[in-house]
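Following: one structure in C-alpha cells, then a few remarks.
Of the protein chains in this complex, one is absent; all others appear in place.
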Amino acid sequence: VRGLGLDMIGVSRMGSAIRELHTARQTLARMKVEEERLRLARDLHDLLGQTLSVITLKSELARNLITEDPARCARELAEIEQVGRTTLREVRKTVAGYRQPQLSSELDSARQLLEAAGIEHSIEELHEELPQPLDAVLAWTVREGITNVIRHGRARRCLLNFVRERERISIEIFNDRQRAEDIAEQYTDRGNGLAGLQERVSNLGGSMEAGPLTLSGKQHFRLRVELPTQPTVLQEDGQ
Amino acid sequence: VRGLGLDMIGVSRMGSAIRELHTARQTLARMKVEEERLRLARDLHDLLGQTLSVITLKSELARNLITEDPARCARELAEIEQVGRTTLREVRKTVAGYRQPQLSSELDSARQLLEAAGIEHSIEELHEELPQPLDAVLAWTVREGITNVIRHGRARRCLLNFVRERERISIEIFNDRQRAEDIAEQYTDRGNGLAGLQERVSNLGGSMEAGPLTLSGKQHFRLRVELPTQPTVLQEDGQ
Partner (left out) sequence: MIRVLLAEDQAMVRGALAALLSREADIEVVAEVARGDTVIETALVAQPDVALLDIEMPGGGGLMAAQALRTALPSCRVVILTTFGRSGYLRRAMESGAVGFLLKDEPAKALAVALRRVMAGERVVDPDLAVASLSEGNNPLTSR
C-alpha cells in the first residue's frame, strides 16, 4: 500500500509533466508553422512580385519597339524569356530544397533517376546511421552528383561507392562519357552546383575533388567527397 | 526503502515519458512545418507553372516574329503583358491569404503582450477548430482589441472571453481604465483600427460594438464581436 502511494506520486508527477510538455509542444508547433508561413510568403512575394513586374513592364516596352527599334525589342524579349525561365528554375529548386535531404532517400532517388535516364548504374547502400549534418552533406553530394551525371555526362554507366574508414567517410561518383570531345566544352565550371557543394563540405572540415579522369583509355568524370566523422568544426548545415 | 524503490520506478517512467513526448513534440512540429511548406509550394506551383511557361514560350516566339510578322508579334506581347498582370494580382492575393492571422497564435501573442505591458489578464482559450474566415476575423479582433487596450486603455486589468452559442460565437475584450476623465478625450473614433474590424465583421454577417462602459462605478472599455457560425454571406477576407 505504501509503495503504491509513492508510485502514485510518481504517476501524478508524470501527469503534470505530460500536460506541461503537451502545451510546450503545441506552442512550439504553432510558432514554427507561423514562422514558416511568413518566411515562405516573403520568399514567394519577393521572388514573384519582382519577376512579374519586370515581365509586365518589359513586354509593354517591347511592344512599342517592334517597328521602331527591332534590335532592342529583341533584347527585351530575350530578357523576358530569361527571367521567366530562371524564375521557374528557382521555384523548382526552392521546392526541392525545402526538404532537408536524407541520404537514404537520395540514394533511392538516384536509382530512379538513372533508371529513367537509361543509364546503367550501381549505387552502393550505406548501412550506418550518421549524425544529421554528415548525412545531409552526403545527401547533397548524391543529389548534385547524379543530377550532373544526367545533365552533363551523356553517360552510359554510373557508379556510386562509399569508403568507410575509422575517422572519415568518403563517397565517390563515377561516370563514363560518351564522347571525348565533350570534355573541353563541358567542364567549364560555369554552374554553381559544385561550388555550393564545396562550401557545405568545407563547413564540416571535409574535402572535395571533381573533374575529368581517364580510365583505361576512356574519358570519365569523378566527384569525390571526404568527410571527417568526428569533425573539429561540426556546424549545423542548413538546407 | 521499498517505497523509495517504487518511487524510483515512477521517476524513471517519467523520464521515458518525457523523452517520448519530446520526440513526439519535435515530430509534430516538423510535420506541421512540412505540411505548410507543401501546401504553399503547391499553390505556388499551380499559380506559377502555367503563367511562367506561357510567358517564356511566348517571348521566345515573339522574338522570332519581330520582322517576320510584326502584327502577330504585337499580339503575343499584349498577351504576355496581360498574363503577367493577372498573375501578379493573384500572387498578392495568395500571399495576403498566408499572412492571415490565426486565432490561436494571436491569443498567445495577446498573453505575451499584456504580460510585457504589466497588465493583469485572463485570456480564454478557444478549444474549437473554426472555419478559416471565422478564425481569421476573431484573430483580427484579438489583435486590434489588445493593441487598443495597451495603447489607449491605461488598463490595469484585461479580460478576454468567448461565448459559444448554437449558431454564433462571440468574443468580448474588457478592460478597466485608469482615469475617468480620459473617456471623452479617448473615444474619438479617429483611428481606423476599429473601423477596419467593423468591415471584416460585417463581411461575415456579424455585428460589433465598441465603447466605454461603467461597471460598478468604474470606467471600462468593451469591444464585442459576434459572428454567425453558419453565415449567409461567407466571404474570404483578405488582409
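Order of writing sets the chain letters: A and B. Residues in each chain are counted from 1.
As a convention for this text, contacts are C-beta pairs under 8 Å (C-beta built on N, C-alpha and C of every residue); 3 or more make two chains touch, one makes a residue touch a chain.
Because the structure is a prediction, the values reported are computed rather than measured.
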item: Touch criterion as defined above, residue of A:E60, A:D108 or A:E226 at the omitted chain; value: A:D108
item: Hidden partner chain, touching residue among B:Q50, B:T67, B:S122 or B:Q230; value: B:Q50
item: Hidden partner chain, residues of chain A it touches; value: 81, 84-85, 88-89, 91-93, 95-96, 99, 101, 105, 108-109, 112-113, 115-118, 143, 146-148, 150-151
item: Those residues of chain B which, in the complete complex, touch the missing chain; value: 31, 34-35, 38, 42, 45, 49-50, 52-54, 56-58, 60-61, 64, 76, 79, 83
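By our rule, only the chains that are shown with their structure count from here on.
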item: Gap in Å, rounded to a whole number, between the CA centres of chain B and chain A; value: 33
item: Interfacial residue positions of chain A with respect to chain B in the complex; value: 2-7, 9-11, 13-14, 17-18, 21-22, 24-25, 27-34, 36-38, 40-41, 44-45, 48-49, 51-53, 55-56, 59-60, 62-63, 66-67, 70, 73-74, 77-78, 80-81, 84-85, 87-88, 91, 94-95, 98-99
